[in-house]
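As you look at this complex, bear in mind that one protein chain is not there, while each of the others sits in place.
Note that the chains take the letters A and B in the order they are written out, and that residue 1 is the start of every chain.
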Amino acid sequence: MEKKKCGLQLYIHYISINVRSMMQYKSSFVLTVIGQFLVSFNVFLGIYFMFQRFHQVKGYTYSEVLLCFSIMLMEFSLAECFARGFDTFSTMVKKGEFDRVMVRPRNEILQVLGSKFELTRIGRMLQAIVMFIYGIACSEIQWTVAKVLTIVFMLVGGMALFTGIFLIYAALCFFTLDGLEFMNVLTDGAREYGKYPIGVYGKRMVQICTFIVPYALVQYYPFLYLLGRRTSGVYVVLPLLAILFMFPCYGLWRVGVRHYKSSGS
Amino acid sequence: MKKYLSFFRIRFLMGVQYRAAALAGVVTQFVWGGMEILIFKAFYEANAEAFPMTFQATTSYIWLQQAFLAFFMAWMMESEIFDSIVNGNIAYELCRPVRIYSMWFARSVANRLSKGVLRCFPILIFAAFLPAPYGMAAPESISSFLWFLLTMVLGLLVTVSFCMLIYVLTFFTISPQGLRIFFVSMVEFFAGSVIPLPFFPDKIRTIMELLPFAAMQNVPLRIYSGDLAGTYLIKPIVLQVIWLILLTVFGYFLCRYAEKRVSLQGG
Partner (left out) sequence: MITMKNVCKSYKVARRNAGLKQACKSLFHREYETIHALSDVSFTIGDGEMVGYIGPNGAGKSSTIKILSGILTPDSGTCDVNGRVPWKNRMQHVKNIGVVFGQKSQLWWDVPVIDSFELLRDIYSIPEELYHTNLEELQELLDLKQLLRTPTRQLSLGQRMRCEIAASLLHSPDLLFLDEPTIGLDAVSKLAVREFILKRNETHKTTVILTTHDMQDIEALTKRIILIGKGQILLDGSLGDIKEGNATIDETVAQLYRSYNI
């Protein structure tokens, strides 16, 4: 228990030093935040103009899609904010900085997580929050405690899921630095295409996103519950199942570290 | 001229070497294309009447967009160039008997070509085998195919000349990252990579089609799929040429000015 507490304290220390570093470049920080906002604003405009023309898709209205998009965006930005160290892990390996991690008596994951804390993702988060509020205001959702809980669980589960994916990416960096762009499919791709409820993409896609990479657990199913299209209480806790996804990711990371120790590069 | 060709060559060779990256790119772009098409299919089913292009033209547009992503995507800029400006290594380049603008231009074209050439064929071939209307259709006619090739080259050059402006503007800013994100998002949106231009409301679209961004991927991709044909071809092609000239001339002189400033202030 004592040790655990120390780990958390150390992590907070890491965050504080990250934030202090960032505040050295305030104007750059502000510009990057705006930039982050703009990037996802594009996606929003895309949705906006599509709905100007078509008004609904597979029975989902504009405000419902915005709600779905905003939750997905929040899940992603939270994960990106905290797990940025994994997302940029290839640079760490390339520069040999992982050696430094290895010569310190702390958990490797804690150190990598601490190495980078990306506060600029607030930009995305802000936009997500605006859309979220708009989505809630315009959709005719009957709010209950269970539904509020569902949203909280979606955020937690989604953050865990994306962190897991970043962890896979980082683990693969131990083996090769070439060609890892395909991981974008799972990260940026999911963020980008997760703007619409997965059901829009057809049954096959829902299956893939349930059993292979469980996006549907943190997006589609609980979202249906929010809209009142499903009523079973199972949907409330379904997002938490996504946390299980982190276990195989962690396993892969361990294999990666072992490989690093035997190849040294 | 020869030295720029040799910059071109070295960059091209470098780009071709990354086989794993190319493979990953192919996979990514294939998934991307598939997802896009699924979305558009859903919208098509929602209201086929409101669809501004034929569904087949839309899928061809999407597959070509994915196949030639490296040609047209503004974010595929070279971080080495940004770095050299930010950390002052640009001073070395200034010592060489080359024009920075021309060198970077040659380098960017080579980089995009090498990446694009490696990736386009697998995507196009796969896409061609998909059942209609989800796959890539043959071009409307031989003439439209030839126009497609010509406008694609023009589009690539316009894209590069716009990116050159972004590089050069980096000289004048404190936050290259912010600048870059800002311009890249703007290009993405106005060029039709978020949604193709025909999907915008008519009023907005008429204005958008006059902007340099519409002279990038919008023209060739729509010509191929037959969405632009006949006399409708003239205006966009003329615009492509005009924008190419304006952007390069402006970029060139801005770059000269920036070079002078750097040598005066010592970076």
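The rule we apply is simple: contacts are C-beta pairs under 8 Å (C-beta built on N, C-alpha and C of every residue); 3 or more make two chains touch, one makes a residue touch a chain.
None of the values given here were measured: they were computed from a predicted structure.
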{"item": "Candidates B:17, B:47, B:79 or B:143 - the one touching the absent chain", "value": "B:17"}
{"item": "Touch residues of chain A, complete complex, unshown partner", "value": "6, 9-10, 13-14, 17, 20-22, 24-25, 95-97, 99-100, 102-106, 111, 260-265"}
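As a working rule, only the chains that are shown with their structure count from here on.
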{"item": "Length of the line joining the C-alpha centres of chain A and chain B, rounded to whole Å", "value": "29"}
{"item": "In the complex with chain A, residue positions of chain B that touch it", "value": "18-25, 27-28, 31-32, 35, 38-39, 42-43, 45-47, 50, 52, 174-175, 177-182, 184-186, 188-189, 194-195, 199-201"}
{"item": "Touching residues on chain A, where the partner in the complex is chain B", "value": "25, 27-28, 30-32, 34-36, 38-39, 41-43, 45-46, 49-50, 52-58, 176, 178-182, 184-185, 189, 193, 196, 200-202, 205"}
